[in-house]
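One protein chain is absent from this view; the other protein chains keep their places.
On to subunit A.
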Amino acid sequence: MGLDNLSAHKRTSAAALPTTNARPRSAPRGRQIQKTFNNIKITILCGFVTILVLRGTIGVNLSSSDADAVNQSIIEETNRILAEIRSDSDPDDPSDNDTTFSLNATAAATFSLGPKISDWDQQRQQWLQQNPEYPNIVRGKARILLLTGSPPKPCDNPIGDHYLLKSIKNKIDYCRLHGIEIVYNLAHLDKELAGYWAKLPMIRRLMLSHPEVEWIWWMDSDAFFTDMVFELPLSKYDDYNLVLHGYPDLLFEQKSWIAVNTGSFLFRNCQWSLDLLDDWAPMGPKGPVREEAGKVLTANLKGRPAFEADDQSALIYLLLSKKEKWMDKVFLENSYYLHGYWAGLVDRYEEMAEKYHPGLGDERWPFVTHFVGCKPCGSYGDYPVERCLSSMERAFNFADNQVLKLYGFQHRGLLSPKIKRIRNETVTPLEYVDQFDIRRPSTVRSES
């Protein structure tokens, strides 16, 4: 074996030597070149095959394929369109920045909501007599029109629009149960009175166009009905023309800027209201007028931060400064939550559901839960987002449960959009209709 090894070794080394020594110098050049070419060929071929296979399997490509390009362009186009829709700019409008800032202080004196009307009560009475098919009292109840609205462009964030949608559904439900008509305003009727002031020209417009409406009820888009059974005690307000939620001591003694709330109030359709609107509007026009008015209000009202004039502070100032003229027809309601500040209410819904029943309207079962300061349609609110949105969801579901009760369903939890069945289907559904329909008289219904 050792000899074999030796001979093998000798053979290889013998074989090795001649090849190193015997190869001539010039021929290796040609063969080397050929070898190099072969190597390159193989390398390119393999590289090519690799790339092909990789493209086919995991899609690693240096230039984007068709499908990706299409997707990319769809995404870009969508973003462009969304940005356009969200912007306030209009395709045909010239920029009207100049016109608004051309307003000066004299504009305050000349600004008006419309030509002065002084005989509205008579005009209205006459019209009602001539149009008996449009009475202002239907089935013993005065006709009410609920007015609400939001800006015409999409919210700064999609969650805002979603809660606007839930809010209007909530109002649709309450108003259907109580025979109230709704007007949802998405237009700025008066460029000067934009923002929270936009309700004034709209209220006036609706009063004059709908003489059959006895009460106009303004409600903010961030206010939710949470008591679906409660009915406004209109007979309490026979001698009054403006019903606001507020406290007399906060208003007259403390002069607080949150003494009343203009997020949910009632205006009777009459001459007095037109006059009040005319007196209320002057602090509204956008620009220097509003800014100056804001300073006056901050100086005179307790606790008011410095910002431009808002309708609520302006009304408080008006009621304080011209008390004798207006206050005798203003009802400051606080026996139920015509406006209910959300922070003190939303955590107690489960407790309310256990201990009380709908129809009370007060702190035991609030009529309206108003999410002041949350501003879900904007980018920033005054409170943490999670608190605001989860509370709004709870308020919405709390109210929705009262509507769904007739149909035998409830939400799975106050934070859950899903519902669960709590009553079997039956072949005699009308007995439950008698029991649970909110519109039926309460003697037939069982309170629960």
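Throughout what follows, a residue touches a chain if its C-beta (ideal position, glycine included) is under 8 Å from a C-beta of that chain, and two chains touch if they have at least 3 such contacts; residues count from 1.
Note that in this section contacts and distances are computed from a predicted model.
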| item | value |
| --- | --- |
| Among "RT22 protein", "Cullin family profile domain-containing protein", "AP-3 complex subunit beta" or "Xyloglucan 6-xylosyltransferase 2", the UniProt name of the subunit that does not appear here | "Xyloglucan 6-xylosyltransferase 2" |
| Residue among A:Leu318, A:Ala343 or A:Leu406 that touches the chain left out of view | A:Leu406 |
| Residue of A:Gly263, A:Pro282, A:Gly359 or A:Pro376 in touch with the missing chain, whole complex considered | A:Pro376 |
| Touch with the omitted chain, as defined above, among A:Lys236, A:Lys325 or A:Arg421 | A:Arg421 |
| Interface with the undisplayed chain - residues on subunit A | 16, 20, 39, 42, 46, 49-50, 53-54, 56-59, 74, 77-78, 81-82, 85-86, 90-93, 113-117, 123-124, 126-127, 131, 133-135, 137-140, 150, 152-162, 164-166, 168-169, 172-173, 176, 181-184, 186-189, 205-206, 208-212, 376, 378-386, 389-390, 393, 400, 404, 406-409, 412-413, 415-430, 432-433, 437, 439 |
